[in-house]
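One protein chain omitted, others in place.
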Amino acid sequence: MHVQVRFFASLREKAGFAERRLEVPAGTTVAEVWAQALPGEPLPDNVLAARNMEYVALDSPVQEGDEVAFFPPVTGGER
Amino acid sequence: MHVQVRFFASLREKAGFAERRLEVPAGTTVAEVWAQALPGEPLPDNVLAARNMEYVALDSPVQEGDEVAFFPPVTGGER
Amino acid sequence: MSVEVLESGFDPWAKLAGYHGGGEGREKSGATAVFVGTMRDFNEGDEVHGMLLEHYPGMTERHLEKISVEARGRWELDDSLIVHRVGELQPGDPIVLVAVWSAHRKAAFEACRWLMEELKSRAPFWKKEQLSDGSRWVEHNTEG
Partner (left out) sequence: MSVEVLESGFDPWAKLAGYHGGGEGREKSGATAVFVGTMRDFNEGDEVHGMLLEHYPGMTERHLEKISVEARGRWELDDSLIVHRVGELQPGDPIVLVAVWSAHRKAAFEACRWLMEELKSRAPFWKKEQLSDGSRWVEHNTEG
């Protein structure tokens, strides 16, 4: 099956790309999507993940057509 | 000595006047100014008093030339 | 730091747009917390058609300045603004505007709320409501 993987902010810069379509086996988890998108790159401790624009745990399974996004802690609002 | 006594809001309506100059003996307290301004009218429990535009206790003494004000609980802000 | 008691209507957003304080460098502030209180058309189950807001000229301004100074002692603030209407009001009219500028949102929120509570509990203002069948002095304040 296929998923669309997306990276934002510093993770986008680290990945070197903003999004990519990946072929993954059935039963793949969010963390495994990361591993397949960025082989050898450890998942940061503070990474946040979203599946179809909703926050999701890293061990959640993904499904055909999902958009899976990884991003660092958010920093909106004033500063 | 002389003091200027002032009433606000419902106390002004009850007194029937907004302000008046009173002659009072030396050592007169704020509560005694009320009694002299409105003879026979009991001092309400929730009355607030100010001397020269600062909140003051009812048993404080007044001095020559003071402005002594009495008013009900305040109700500013939104509603 | 500014305190204003106004006899005529005001637009809180226009006030804020036009307020430039003491040139204290708003770019430092980061956080602005604002409260606007407007006149409601109901109270204690009754329709309210209008309101007369009385104050104690001189003492009112002095009290508002005093609490503004006290807020700056309690929190790290860059500036504050208090505007309060007096006189005849209609439902929907702005009654009070409190704005606080700080580098930190916690300080801005807390100081703004504290100023409103102080203003309501101690600043010499009194409301008389016009109802369908007469008028009445408001005796109790609303809870914070």
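Chains here go by letter, A, B and C, matching the order in which they are written, and residues are numbered from 1 within each.
FYI, a contact is a pair of C-beta atoms (placed from the backbone, for glycine too) under 8 Å apart; a residue touches a chain by one contact, two chains touch by 3 or more.
None of these values were measured; they are calculated from a predicted model.
Trainee: From the listed residues C:2, C:38 or C:130, report the one that touches the chain absent from this view.
Mentor: Of the candidates C:2, C:38 or C:130, C:38 is in touch with the missing chain.
Trainee: Give me the chain C residues in contact with the hidden chain, please.
Mentor: These residues touch the chain not displayed: 11, 13-14, 16-17, 26-42, 91-92, 103-106, 108-109, 112-113, 116, 142-144.
Trainee: Tell me where the left-out chain touches chain A, residue by residue.
Mentor: Within chain A, the residues touching the omitted chain are 6, 8-10, 50, 53-55, 69, 71-79.
Trainee: Name every residue on chain B in touch with the hidden partner chain.
Mentor: So the residues of chain B touching the unseen chain are 77-79.
Quick note on the criterion: only the chains that are shown with their structure count from here on.
Trainee: Answer with line, ring, star, complete or other to describe the graph linking chains that touch.
Mentor: If you draw each chain as a dot and join those that touch, you get an open line.
Trainee: Could you work out how far the Cα centre of chain B sits from that of chain C, in whole Å?
Mentor: 26
Trainee: Nearest whole angstrom, what separates the Cα centre of chain A from the Cα centre of chain B?
Mentor: One centre to the other, that is 71 Å.
Trainee: Once you find the CA centre of chain A and the CA centre of chain C, what distance in Å lies between them?
Mentor: 48
Trainee: Can you tell me which residues of chain B touch two or more of the remaining chains?
Mentor: none
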